[in-house]
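Omission of a single protein chain aside, the complex is shown with its protein chains in their original locations.
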Amino acid sequence: MAYLRLISQRLVMTVLTLWGLATLVFIMIKLIPGDEAQVAAGPGASPEQVASVAKRLGLDLPVLQQYLNFLLRMLRGDLGTSVVSSKPVLTELAAVLPSTIELMILASIIGTVIAFPMALVAATYRGKAFDGITRIIAVTGGAMPAFWLALMLQFFFGNVWRITPISGQHSFGISSPNVTGMPTLDALLAGDMVGFLDAMAYLILPAIVFAIPFAAQVFRLLRASLLGVLASDMMLPVRAKGASTSRMVLRHALPNSLLPTVSLMGVLIGGMVGGAILVETVFARRGVGSFLANSVALKDTYAVLGAVMFVGIAVCLVNLVADIITLMLDPRIRGAQFRAGAK
Amino acid sequence: MGVDTILTDGIVPAQVRRRPESLLQVDQLSIDIATRDANVRLVDNVSFGIGRGERVALVGESGSGKSVTAQALMRLNSRVKLSGRVQFDGTDLLSLSPRQMTAMRGQRMGMVFQDPMSSLDPLMTIGDQVAETLRIRGVSKREARQRALDVLDELKVERAAERLDSFPHEFSGGMRQRVVLAMALVGEPHLLIADEPTTALDVRVQERVLDLLDEISRRRSLAVLLITHDLGIVAGFADRVMVMYSGRIVEENEATLLFAEPQHPYTRGLLEAVPRADITVDRLRSISGAPPAPAARPSGCTFHPRCDHAMAVCTSVEPGETITPLGARVRCHLYGEG
Partner (left out) sequence: MTLVLPTAAPRRKANFTAYELTVFGVVVALFLLALIGPMIAPADIYTSNMLETLLPPSAEHWLGTDDQGRDIFWRLVAGSRLSLFATVLVVILYSIIGMIVATLATVGPRWVDELLMRITDIGLSLPGLVVSLGIATVLGPSLQSGIIALALTGWPMTARILRTTMRQTMEQPFVEGARILGVSRTRLMLKHVLPNSLDVLIVKWAGDISFTMLILAGLSFIGVGAQPPSPEWGAMISGARGYMSIAWWAVAAPGAAIVINAVAFALLADILQVRRDPSLQA
């Protein structure tokens, strides 16, 4: 029961958050200087077009009515229409989302693969040189401006040393049929190894740019919570059993530290979507981030706000999933559910 | 039993008493901790021995250094600095490498801790936690599980077989303490150090856990170092008692003798504070004041500010160890040569 209650609490919180975000976006729309219908219809729209947009958006109605209509539109998944492409924002975003997801997945994998072993070794050899050095590396890695790192990596690996492609997602002529929207996965589905490696080559630098601050944060939290568990009363009996330090770290401290770490990883992966605005722009990759950045550049305010709403939803869902995973990892909560189920 | 019996109507001189074969011998053990500002001596030159199968109690007020001493015997606390000798079964533990020390723990000495609520890993099943002691030593999964089950049965955990796969949060305090006990006993150690194993439990559960400990220690002829506040427990359990005050052992004697003829003023105070056996010595009513902090011990006899018998010499000269005719090992000027 506890389990279901906690999950429904999280769900309610997510819904509330999205409602708050929608309200915020609505307020922002209302704050846009100038004629709202004109902005929504785009700078080059004719008076008739502006009038029809005004009617469609119900701009003649009282504000409260407009707000309710706005919420209803959001509920229907209508995030507005891009002035530039005249397509619904949702359609455009859905088309580029897989590319961003692909990037975030690879980045999380790289980041996790770097952070976990580092944190485990640092906690095992606490106070030794490795621990001190990694701590400074982690702080430094966490303080890197992503877009600048992206520019520098792109310049040196792409332009100067020519190890990786400079920008885009696959070489000209090497592209597999679009199934998932993720170039690497599409190539694999098509059984095209060359295409896969090609897409990977395009993906690797942006993924590294995301992975570095991600790894830094995960490292710091994981190390701190490993040390916390190692210093807790729980570890004395384990030590008294004759467990080696590495056993204490791997068998006891790690599982107990996983709960807060998974929560944090959810938050960080959600945060990557924000970072994607910068990084996807630098590497000229299709994605939610570059869509947002382009819309900003084109002064397509409705598209920007629609995308903000979209990203907010995505981030909330990632957090929700991370929270649920955290709950499921905890036998104190999981067990309660099983017992309730057994009755 | 291997332990001598005391005649009720006469007193056997110390040198005549039969002592069990020595298992643990602690010589001049000191424990220091380095804080940012200074080095603090938590335990000062403590010596004692425990024989095979012998049951020894270590009593004293809160903060006297009991836990620190107990953990030092297994070198559990890596933040303190140990000096002196701890001889266990012929091995000097303090000279072992960390790796060798790790091999010593669990197998030949086990330890039980005060709070069963925080002593178990909430994410590991009971069975795995008990079996871990054996798994570390390379015992197969199957056998380790079987032996874990046997120990839990021995400790009278009901429906142990079904509960091997339960998690700690599904157990009551008393049951958890049995699990902690099982983790310590499953490796069949020669010495069990029990640091206030029952303090966190309610009275009835306390009794049951102690009875179990008593039974098992007899059956396995397991030596036990029982650390406690509770003199009531000690009377029924221990063969010998050591009284600790401010990081030093101030009196040691056979349990019956110590209760009948306490020598050190502090021990007397402790016993006066316990008109009934079930009252603990956590707070002493008959001795005013509080024990000193390790960083601010008084000069001379550290007990002198609280002692009714304090003499001029007590404030400046630290009393040495004397053996009284009753066989008590005492640190007090009342019993010195001079």
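Letters A and B mark the chains as written, and numbering starts fresh at 1 in each.
The criterion applied here is as follows: contacts are C-beta pairs under 8 Å (C-beta built on N, C-alpha and C of every residue); 3 or more make two chains touch, one makes a residue touch a chain.
Small disclaimer: the values here were computed from a predicted structure and weren't measured.
Participant: Just name the one of A:N69, A:T112 or A:S263 that touches the chain not displayed here.
Facilitator: Touches the omitted chain: A:S263.
Participant: Across the whole complex, list the residues on chain A that are touched by the chain not included here.
Facilitator: 13-14, 16-17, 20-21, 24-25, 28-29, 31-33, 122, 126-127, 131-132, 135-136, 139-140, 142-149, 151-152, 155, 159, 224, 227-228, 231, 263, 267, 270-271, 273-275, 277-278, 281, 292-293, 296-297, 301, 304-305, 308, 311-312, 315-316, 319
Just so it is clear, only the chains that are shown with their structure count from here on.
Participant: Measure off the straight-line distance from the CA centroid of chain A to the CA centroid of chain B, and report it in whole Å.
Facilitator: Roughly 54 Å separates the two chain centres.
Participant: Which chain B residues qualify as touching chain A in the complex?
Facilitator: Contacts found on chain B: 71, 74, 76, 99, 102-107, 110-113, 115, 118-124, 132-133, 136-137, 167, 169-170, 180, 183-184, 187.
Participant: Okay, in this complex, where on chain A does chain B touch?
Facilitator: It comes out as residues 232-234, 236-244, 247, 251-252, 255-256, 330-332, 335.
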